[in-house]
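Worksheet: one structure, shown below.
The complex appears here minus one protein chain, its other protein chains still in place.
Chains here go by letter, A and B, matching the order in which they are written, and residues are numbered from 1 within each.
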């Protein structure tokens, strides 16, 4: 009788800058808190937020190693998309977040997990970026574009960030 | 009997570069001209396009003052995302827009208002960026992610720019 309305949300997290990651998790956690199913699909630079801080012991090609060295290692090491200023930007943004009681990004990831948000790491971009599973946090699913599209087909809001 | 189809549109305006802001307003104003309800949700760098040009007399912390000084002040002071070239890029783009009868961005904002587009400033990013209401143009609504999600749930096209 009633209109069946999906309220599922998907977010492709392509960008890895602190400000965009913040936006992605605020939307994702907000939707989950309102009762929506949420799927986050991490690709390319967005994968960096899922990296563990400690150096993982993984056999890598020199090229993969170079890429891995250049890219930020996890939620506490992201850059801002503007005014990064050699790390001052993220520090200042973190300061403003704390002052206004906005959770730091590593806490937002925890909240996302606790709320049952499905976090998928894109296997194709892991290949292209030389990122191995051992380098990423626990609790992720691993899949490709077909899985993303299946999730998006079930959702009513699909964002690319 | 007939399929009820929403044609509402929402756009998260996260980016503040002239070219992305242009794209956002062209889509928003185009949709409104075709009869759609449109909501624009301005967050982070996107807030800069809503800043009034004149210096507002607001009590700010030194950090907020520094952020405010670095960021562009309104629609006529935006940078381009590529080839900004110390301001030459926006100037050239403005020249090309004029030549091809594309409205300047401050006119597009006026058109958006006249067409009844709902423009919401994200209060959480205002906090994080140190932007106060007195610094923004009139006619805005102020709200957070829950309001955005409510709007998006009513829409059939939701973009993140």
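Assume a residue touches a chain if its C-beta (ideal position, glycine included) is under 8 Å from a C-beta of that chain, and two chains touch if they have at least 3 such contacts.
In this text the structure is predicted, and so the values were computed from the model without any measurement.
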Contact with the hidden chain (one of B:20, B:51 or B:118): B:20
Hidden-chain contact residue, picked from the options B:48, B:123 or B:158: B:158
Interface with the undisplayed chain - residues on chain B: 3, 5, 7, 9, 19-20, 22-23, 26-27, 30-31, 34, 36, 81-83, 92-93, 95-97, 99-100, 102, 156-161
Absent-chain interface as seen on chain A, which is shown: 12, 14, 16, 43-45, 63, 67, 70, 124, 127-130, 144-146, 148-149, 152-153, 155, 158-160
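The definition used in the following text is that only the chains that are shown with their structure count from here on.
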Separation of chain A from chain B, taking each centre as the mean of its C-alpha atoms, in whole Å: 25
